[in-house]
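A single protein chain has been omitted from the complex, and every remaining protein chain is retained in its original position.
Our next item is chain A:
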């Protein structure tokens, strides 16, 4: 396919949103790392200069991705996967430690984070495995292998330690669901999370009462002829209550105090407002500051470079994980809503792109891309605006960081490249 055809068929809406997000992201990095010692935006000694350099690198990567043969990605996905797993393993020997996590290779001019590469490789490998003609996701064995593809990078990343990045791989389960993994699994996971949260918030007794009420509600008004499944119901109830009790036990005896504090803060378990305020200012310091910064922006924001809390460096890690708080402070609700809408439109657009693929590999990879981007977006913004506990992962296209921007770009544009070829069932 000629270059002109690619430009004609590429999904310009996605490309436009990508550039919009990268641009807004850089503006905010500029603002949050800006100092009054003026220098040009091309000064690579500054963080915004460095980020601009990586935007340039990403542009080069986009050109290369679009120029490569479309079946290259499917063909080399296994190799890429193995390579990236090897690079994760290599960290145990050659890794560079920054802020307590051994997650980087020191390449001299910049630090490479192989877990970012692993996200792309895993999404490709999973798509490849699931789209294989011999794979039947209804089979237990194949389900297991599919899950294994996700679990290996996750398990390699957890000991770095970087639980946030490891969590990202579990998002790829959505791809498997899309391809036919029974929703029963999802229901179980969601129920377990619900039981966990309800137990912490209201205790086992209220949970049991709620359970009984739920059963009465479900079966109380049914026709008499219908047999009520007494034995399974009893078993489920017992299981739920046992799980709930074990949650209490684990929370109080296995968790460390800092974990308890995080959950306590998240679910507002501490009822004494003074103590809660204290926890917010110590354990939840970052989130507290970022919430306050966002709040102080109001509807219209304080304006570009006018964010006082941003200028004063009140929000730690503001140019990386907490970049969204800069948007909140300087651009107000208008800015934050714009970013949320841009991301949502991008995701919905990518879903429709994925759904229109004739080729199974492209569709599954598309879902992989969406899952990965979505979980970053959800956890990051959720944390910054204080509705999720603190889990340090970056906001795609936004947060400062070379590896992150480069591999998110690669992740997205491989899919857009596959999409240019959507009319063909095989490559």
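The definition used in the following text is that contacts are C-beta pairs under 8 Å (C-beta built on N, C-alpha and C of every residue); 3 or more make two chains touch, one makes a residue touch a chain; residues count from 1.
Definition applied: contacts and distances are computed from a predicted model.
Engineer: Which choice in "Bacillithiol biosynthesis deacetylase BshB2", "Ion-translocating oxidoreductase complex subunit D", "Cytochrome b561 bacterial/Ni-hydrogenase domain-containing protein" or "Penicillin-binding protein 2" gives the name that UniProt lists for the one chain left out?
Structural biologist: Looking only at the record, the undisplayed chain corresponds to "Penicillin-binding protein 2".
Engineer: For the chain left out of this view, which of A:294, A:323 or A:405 touches it?
Structural biologist: Looking across A:294, A:323 or A:405, the contact with the absent chain belongs to A:294.
Engineer: From the listed residues A:95, A:264, A:284 or A:328, report the one that touches the chain absent from this view.
Structural biologist: Once the missing chain is taken into account, the touching residue is A:328.
Engineer: Considering the complete complex, identify which of A:177, A:243, A:263 or A:304 is in touch with the unshown chain.
Structural biologist: Spelled out, the listed residue whose C-beta touches the missing chain is A:177.
Engineer: Just name the one of A:50, A:262, A:280 or A:309 that touches the chain not displayed here.
Structural biologist: A:309
Engineer: In the complete assembly, which of A:41, A:348 or A:423 touches the absent chain?
Structural biologist: Selected residue, touching the omitted chain: A:348.
Engineer: For chain A, enumerate the residues touching the unshown chain of the complex.
Structural biologist: Within chain A, the residues that touch the unshown chain are 36, 174, 177-178, 180, 183, 291, 294-299, 306, 308-309, 311-314, 328, 332-333, 336-337, 340-341, 343-344, 347-348, 351, 355, 367, 370-371, 374, 377-378, 381-382, 385-387.
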